[in-house]
Every structure is written in C-alpha cells, then in structure tokens.
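Note that this complex is displayed minus one protein chain, with the remaining chains in position.
Coming up: chain A.
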Amino acid sequence: MTTLYDIQNLTFTVPGRTLLDDVKLSVPAGKVTGLIGHNGSGKSTLLKLLARQITPTSGTIAFHGQSLPDWNARKLARRLAYLPQHLPTAEGLLVRELAALGRYPWHGPLGRPGPEDQNAIDAAVTACGLDGLADRRVDTLSGGEAQRAWLAMLIAQEADCLLLDEPISALDIVHQVEVLNLVHKLSHDSGRSIIVVLHDLNMAARFCDHIVALRGGTVAMQGTPTDLMNPTELQSIYGANMEVLSRADGTPIAHPN
C-alpha cells in the first residue's frame, strides 16, 4: 500500500480554540477515504490543510513524499484537486467552460490550450454524464447537475488525488447516491485517490474503502468500514448509543438508539 499523505504532529489553532490537536495520520493512495466525525470535530479543517488552503499552526504534511509547502502551486494543482463545501456561483459560465477552467494548472495563464486539453475536457464532461448539458449555463442547473459540473472541473484537472468537502450535503437522496457512485467509479476505474468529508455515516460505510474518524480534533479511529460499524466504535466517536443492523446483502447500517 503506497502512502498518499503522511501527516505528523499536525496542529491547527484559531484564537481561543484548538481545531486540530497533534494529529498523526497516514492516508493510503488509490482509495476512497471517508473523513467522518461529529460537528466541529475538525473534518473540514483537516481537508483544507490537506488542500493547502490554510497553513498549519505546527506539524508537517507530506504529499507523495514531498512536504506540502515545498510544492509549486501549479505542479501541486496537477496532482491535487479540491472542491470546497460551499460552491461559488459560476455566473454566466457554461458547463464546458467550467470544466475548461480545470485545465489552468496545465496551460497556465498564457499557454495555448492544445488537443490534450480538449480531450481532457471532453472526457471529464462524459465521465460526469453531462454530455447533453455541456452547453447549458451552470447557474441554470439543478443542485445535483451543478455538483457534477464542478466534479467535471476537478476531473478535467487530471489530478490523481481529489479532496471533496461534503459534496452531497445539499443534495436529495437520489442525487447523493448518484454523486457518490460517480466518486466511487472515479477511484476504482482509474486508481485516483479520493478523500471525501461525509456527514452521513451509512453513506461513508457504503462508498468508502477507508475511514478516518475525528473526534474533538484528534483521530478517533481509522480502518475499514467494517471496523467502523460496530456499536463500541460508534459510541466512542459520536458519544451516542448506536445500533448496527445488517441489510439483506450483509452490508451494515447504523442507527441511533
């Protein structure tokens, strides 16, 4: 198993609060890793630190064996794509144009877009099932479609690691499954590493290969979904009494008692 991220003694504080406290963690490459935890446990903060959106108060993060601050901005963006939790409004942009913005790390501010850029955009639009919507405006799409349009931008970026911050929190259940199926497929078909912050425990257990659970700014557990889905672990992560049931196909689902 190769390592995607190696995190040592990571601490992040804001005035008056410690959001992440001395986190040690190693995230595997080529898998879908789910980040879960209660509200305020530091999930989004950890993801922003991994995306280099914010800089840690202390501690180190190595991405593909190289310390994160040492990465050149565009070189990093070719390997690492990040989707924030609250999507900005893409006023006036077409779906294809939004996807094309993902090519910025490759051609830069002045480089001429070549055929490989065009291919990457087409492939991204197709991968997200947006062929029929490529010439629609992003601000006229439904929530699920817009989420997929943003994913298309990340895919066109051709990074081998995607960081997604609660990509399904604003979607209804059908679109949640649709987006997570896409995420799962993106990882398993082409070996991308994906780290996704999820609120829904059962969705995390169903679609992720690896789980990292945070509690109060520290790592509470990491392992497979099966390791996670037992009442003792869940009690220690959420501090709530949970019952784990088994579905017909044997996959576990958790429910509060």
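We adopt the following convention: a residue touches a chain if its C-beta (ideal position, glycine included) is under 8 Å from a C-beta of that chain, and two chains touch if they have at least 3 such contacts; residues count from 1.
As a convention for this text, contacts and distances are computed from a predicted model.
S.K.: Pick from "Iron complex transport system permease protein", "4Fe-4S dicluster domain-containing protein", "Formate dehydrogenase FDH3 subunit beta" or "Amino acid/amide ABC transporter membrane protein 2 (HAAT family)" the UniProt protein name of the chain that isn't shown here.
M.R.: "Iron complex transport system permease protein"
S.K.: Considering the whole complex, which of A:Lys24, A:Arg74 or A:Lys185 touches the chain not shown?
M.R.: A:Arg74
S.K.: In the complete assembly, which of A:Pro84, A:Gly144, A:Gly216 or A:Pro252 touches the absent chain?
M.R.: A:Pro84
S.K.: Who touches the missing chain here, A:Leu93, A:Ala134 or A:Val177?
M.R.: If we include the chain that is not displayed, A:Leu93 is the one touching it.
S.K.: Give the residue, chosen from A:Asp139, A:Asp172 or A:Glu243, that touches the chain omitted from the document.
M.R.: Considering the complete complex, A:Asp139 is the one touching the chain left out.
S.K.: Provide the residue numbers of chain A that touch the chain removed from this figure.
M.R.: Counting only chain A, the missing chain is touched by 51-54, 73-78, 80-84, 88-93, 97, 101-102, 104-105, 108-110, 137, 139-140, 157.
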